[in-house]
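One protein chain is absent from this view; the other protein chains keep their places.
Moving on to chain A:
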Amino acid sequence: MDDARTQMARQFIESLPHCAALGMTLEQIGDGEAEILMPYSEKLIGDPETGVIHGGAISALMDTCAGASVMSHPKAGFATATLDLRIDYMRAAKPGATITAHAICYHVTRAVAFVRVSATDGASDVPVAAATGAFTVERGKS
C-alpha cells in the first residue's frame, strides 16, 4: 500500500467515532495486514478488583483491526462489514498495558474476506485474545 493510501486509511480508522472513543491508533496497514493500538484506560475496566479491561473493548479493537486488514487487501474494496467474528479470550490483559491487535486478511473471494486477528499486551508470548472472522467484499471488486 502506498503512503497516500496508508495515510487515508489511518485518517479514516482514527476518525471513526467509536474508535476515537476507545483511543485507538493505527500503527501499520497494507497488503491485507493491519496493526492497531489501544492504550489502557480506567474507563475500559471490566473488573474493578483487578483493573483488567473489559473483553468488550478488546472485541471492538479486534473487529476494527480485522476490518482494516480487509480494506487494505488488494483484492477487496475499501468498504467492508463484519459477517461474523469468533473471539477466544485466552487470558486477562495486564492492567496498564497497551493492547496491540494484529490482523491478517488471508483469503479473499468475490464475496467474502477471511481474517485472523490476535491481541497482545507485551507481557507474554501468549496472546490475550485471538479471533477469526468473515467480512463482506464489495460487489465487483474481486
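Just a few scattered comments:
Heads up, the rule we're going with is that a residue touches a chain if its C-beta (ideal position, glycine included) is under 8 Å from a C-beta of that chain, and two chains touch if they have at least 3 such contacts; residues count from 1.
The working rule: contacts and distances are computed from a predicted model.
The unshown chain of the complex is recorded in UniProt as "Acyl-coenzyme A thioesterase PaaI-like protein", chosen from "ABC transporter permease", "Oxidoreductase", "Xanthine dehydrogenase" or "Acyl-coenzyme A thioesterase PaaI-like protein". Which of A:L83, A:A111 or A:V126 touches the hidden chain is settled by the complete complex: it is A:L83.
Only one of the listed residues, A:I29, A:L61 or A:I99, touches the absent chain: A:L61. Contact between chain A and the unshown chain involves residues 15-21, 42-49, 53-57, 59-64, 67, 79, 81-89, 92.
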